[in-house]
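Of the protein chains in this complex, one is absent; all others appear in place.
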Amino acid sequence: MRALVYRGPFDVSVDNVEDPRIEHPNDVIVKITSSAICGSDLHMYEGRTAAEPGIVFGHENLGTVTETGSGVTSLRAGDRVVMPFNVACGFCKNCLAGNTGFCLTVNPGFAGGAYGYVAMGPYKGGQAEYLRVPYADFNCLKLPPGREHEEDFVLLADIFPTGYHGCELAEVSPGESVAVFGAGPVGLMAAYSAQIRGASKVFVVDRVPERLQKARDIGAIPIDFTQADPAEQVRDQTGGEGADKGVDAVGYQAQAHTGQAEEPATVLNALVETVRATGKVGVPGLYVPNDPGGVNEAAKHGLLLLAIGKLFEKGLGFGTGQANVKHYNRQLRDLIVEGRAKPSFVVSHRLPLDQAPQAYDKFDKRIEGYTKVVLQPAA
Amino acid sequence: MRALVYRGPFDVSVDNVEDPRIEHPNDVIVKITSSAICGSDLHMYEGRTAAEPGIVFGHENLGTVTETGSGVTSLRAGDRVVMPFNVACGFCKNCLAGNTGFCLTVNPGFAGGAYGYVAMGPYKGGQAEYLRVPYADFNCLKLPPGREHEEDFVLLADIFPTGYHGCELAEVSPGESVAVFGAGPVGLMAAYSAQIRGASKVFVVDRVPERLQKARDIGAIPIDFTQADPAEQVRDQTGGEGADKGVDAVGYQAQAHTGQAEEPATVLNALVETVRATGKVGVPGLYVPNDPGGVNEAAKHGLLLLAIGKLFEKGLGFGTGQANVKHYNRQLRDLIVEGRAKPSFVVSHRLPLDQAPQAYDKFDKRIEGYTKVVLQPAA
Amino acid sequence: MRALVYRGPFDVSVDNVEDPRIEHPNDVIVKITSSAICGSDLHMYEGRTAAEPGIVFGHENLGTVTETGSGVTSLRAGDRVVMPFNVACGFCKNCLAGNTGFCLTVNPGFAGGAYGYVAMGPYKGGQAEYLRVPYADFNCLKLPPGREHEEDFVLLADIFPTGYHGCELAEVSPGESVAVFGAGPVGLMAAYSAQIRGASKVFVVDRVPERLQKARDIGAIPIDFTQADPAEQVRDQTGGEGADKGVDAVGYQAQAHTGQAEEPATVLNALVETVRATGKVGVPGLYVPNDPGGVNEAAKHGLLLLAIGKLFEKGLGFGTGQANVKHYNRQLRDLIVEGRAKPSFVVSHRLPLDQAPQAYDKFDKRIEGYTKVVLQPAA
Partner (left out) sequence: MRALVYRGPFDVSVDNVEDPRIEHPNDVIVKITSSAICGSDLHMYEGRTAAEPGIVFGHENLGTVTETGSGVTSLRAGDRVVMPFNVACGFCKNCLAGNTGFCLTVNPGFAGGAYGYVAMGPYKGGQAEYLRVPYADFNCLKLPPGREHEEDFVLLADIFPTGYHGCELAEVSPGESVAVFGAGPVGLMAAYSAQIRGASKVFVVDRVPERLQKARDIGAIPIDFTQADPAEQVRDQTGGEGADKGVDAVGYQAQAHTGQAEEPATVLNALVETVRATGKVGVPGLYVPNDPGGVNEAAKHGLLLLAIGKLFEKGLGFGTGQANVKHYNRQLRDLIVEGRAKPSFVVSHRLPLDQAPQAYDKFDKRIEGYTKVVLQPAA
């Protein structure tokens, strides 16, 4: 089959690779109709990880079941399914607690697995014609047949639940004000999720006018952090209080208020200032324990200067970590089915698999409006 | 009346001061029978705060109502009461949410007030014969009459609820394993609270043999961090998993594994290592945004190097801040009344008020077994 | 002053009564600008309670503070405020737990107090020019000055929080389906609240076409129970599953599917059928322990035949009781202020106080579209 293969930094190609096959009774094979490119794929693409050549990328996958293992009971060939980016077993201590992003079974020695990602286990990615899905009864979420909502549903694999996870970690509840840092796809999904959860006021902090405009389009209040201290701007619009809750949808590649330099803790510390005393902050944005490109020795080891004194004085709580997609995807699917959510507004491009290399190049350069690309291998 | 007055670094004396009086219809005056000295009093005593001479110390207060304001409805002269160290109004946004440690009313411009503490509002302390208690219906917790359980009940003002708060922030639930860092009074109360909440295994990390022995006495597992990496020791005793939950009962004056040097983030970072992926950490231990004695420029401003990369990778959650004593003191009182909790095992000395200066001296030097002193002004 | 006074069954008049005055340091006097008539006022009006002549009705009150007691700290003359229908102290065991509808202080011997209601304490109602509000710091919710959102804000006193309470008791969360029984004002508020909380699908069950139309207008799915078994209709529209959650916004005066006869448990039992296994049901609709008009001896004592066997087999949970308005009114106010909620769509009439008697008559007869009347004593 054809698949997008990593060849080295800034080098991916669509090649012929071996077809996936049933390796275990609980596997299914899925023909991929949509597979999105994620911002985190760029970490590998840019060579800022330990990814070796040969990896097939793609952890945001939707398609049709073509073959089922002998142990699979709830799925049939022809079923339309979307898979969480996390691979999970469904029966370990963490999966049982709903923490399917930290499965102890699928990637021995580590808590958590994923498709097509360095160090996340032996699972091939779905930017390809076919994908093997292990523990399929657990990992597949069934969708209504047909092609309806295809671009909404594919976002159930990662960024819609990831944005929602930010709100869950921050315990966003009706009537609250929320400050989301970052207006990329995940930040927009977090803002959108905050509104679904009944927030009274959602701020989205960024500096890119197009992104801020998208935030405004969905009814959020854009905050341009280059104009003034974002904490001050939020306080000004909350009667001096600050936001009830906050979400960090940026992560460790955050940039300073001025200039392009990375300042990896700047968003976390801005949230400490922005969120009111007793508030909670959700951090779905990625921080890593080893960053070869870190701005200094500490940062290379994931150690950042955090305003702990202030954080404690305000009695803030922080929840972190990658989303447990399985924990949210059913209810978010139902919102899409019923027309109450339409997250596909963040999708900028849908392309055949063959155009994936160019899409990576443009997405990485953030040019021509490439913000969220959905590949369509089976189209 | 007689009261313990701060005169300057390492200088306190028992002096005559003006009697407190009803200043507002919701005030009561309480004759103090017990007032404990808190480790945080030593911050002022040592001159490591902005405390000015003249402050009357004492925020762990128990006594008998002698006079009530015209607006007070639930209290009568003669009622025996214990007061949370936090002064709170009961009707602001934070109090209504149960966050009485962050009251917006009692200390304008800041979230939170306390008795006898620098920058925590105009409230005199209770290491004195009498104390004025504002918003008395809200701030007084009634106790059974008499003198029974006096030393247990006085701990309801601060350290028992503070230790319990650590477990609440960490969401300790039955059957879980918990690692508490620090075997001082708050750490022991956290360990004790973890057991009340049904933890299956409680580790207490310290290096002082007497403290570790106290942990053992209450059924916890002592971990001497000078013998080996505490995270490793805990993993060894949890089948390699790490503790389900953690509590930082040390705060910013943490000391390095070896030697006496302060290493203010060492406990937080050890907890990141010790607690298993998806775990939660409660931080009742104090961190401050301004520390004149900080080990470096960043620390002086409350900025510490935290292992955020690892923390995120493990999907940990952190809850912080001083205890909302009011949120817990009723249920903890009932445990004492019914004989299910007896926290006074941490009390080392009970002394008349006149001996307070010597007690401060010895407690500060950690000599002669001074670990928790209860002053008895009305005895 | 002028006030609406109960004279006997079906007899109310606007009379001169004594002005309220500050009776306690924590009281304020409020000049009433809006006071709504509640369906529960009709219980008294119809003589189906023990209400004695002389009661001033009105527990849904909004107005302007004119005078404050000496113990009040957060309010000033001129402040615009809305009061929960429940009178609460703010410091008893129930208030501290957020259960302000069950205050142990304000109505000795009973859990809960209210304005202008039989057996709910000595508090006069607000269908009058002025109202005395006890424990004013706790009971008054401040509103933006002016007259904006007047008809939305007055609903914060009761029916908006009461509808929301139904969803809270049922633990309605994003993506779920919810079946609300009753499309009166409370039922519509429950349906509206379910949508605010992110429900994917909200069913509203009633038989009155105008009410069902209102449900449709806010995006809910109307279910006419005279057309077919409502449980079956809901199952048909949820893939055979039944609703995830349910709300009983009808109470004990429920009527049988056919005809006008009261069948007091019919809604509860219909919910047992309608809600899927493991679901939860919120019951803000009123049930009473003594009903002189009960359909049989058991019903007169509040004993109803409930399908407990089925309920248990399905593992359902039931939450009941009048709303703890204080627990919700701040966040719901903020939704109104930010334009995210506009509950006043249920208001049918706004009238001067003098027209209250006619309004009662028409509302009781359900004629001329009288569904929710707001009196404007100070207009």
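Order as written gives the chain letters A, B and C; numbering starts at 1 within each chain.
Here is the rule we use: contacts are C-beta pairs under 8 Å (C-beta built on N, C-alpha and C of every residue); 3 or more make two chains touch, one makes a residue touch a chain.
Only a predicted model underlies this, so the values are computations on that prediction, with no experimental measurement involved.
Screening C:Ala111, C:Val295 or C:Leu351 against the full complex identifies C:Ala111 as the residue touching the chain left out.
Across C:Lys314, C:Arg330 or C:Arg350, the single residue that touches the chain missing here is C:Lys314.
Among the residues C:Asp27, C:Glu150 or C:Asp291, only C:Asp291 touches the chain that is left out of the figure. One of A:Ser13, A:Thr73, A:Gln213 or A:Gln358 touches the chain omitted from the figure, and that residue is A:Thr73.
Touch with the chain that is not drawn comes from one residue among B:Ser13, B:Ser200 or B:Gln227, which is B:Ser200.
For the chain missing from the display, the contacting residue among C:Met1, C:Ile22, C:Leu42 or C:Ala97 is C:Ala97, taking the whole complex into account. Although one chain is not drawn, its touching partners on chain B can still be listed: residues 173-177, 196-201, 330-335, 337-338, 340.
Within the complete assembly, residues 24-26, 69-71, 73-74, 89-93, 96, 98, 105, 137-138, 326, 330 of chain A touch the chain that is not shown. If you put the missing chain back, the residues of chain C touching it would be 94, 97, 99, 101-102, 111-112, 169, 252, 265, 268, 276-278, 283, 286-291, 298, 301-322.
The rule we apply is simple: only the chains that are shown with their structure count from here on.
Work out the mean CA point of chain A and of chain C, and you get 42 Å between them. Measuring from the averaged C-alpha position of chain B to that of chain C gives a distance of 42 Å. Shared contact sites, meaning residues of chain C that touch two or more other chains, fall at 330.
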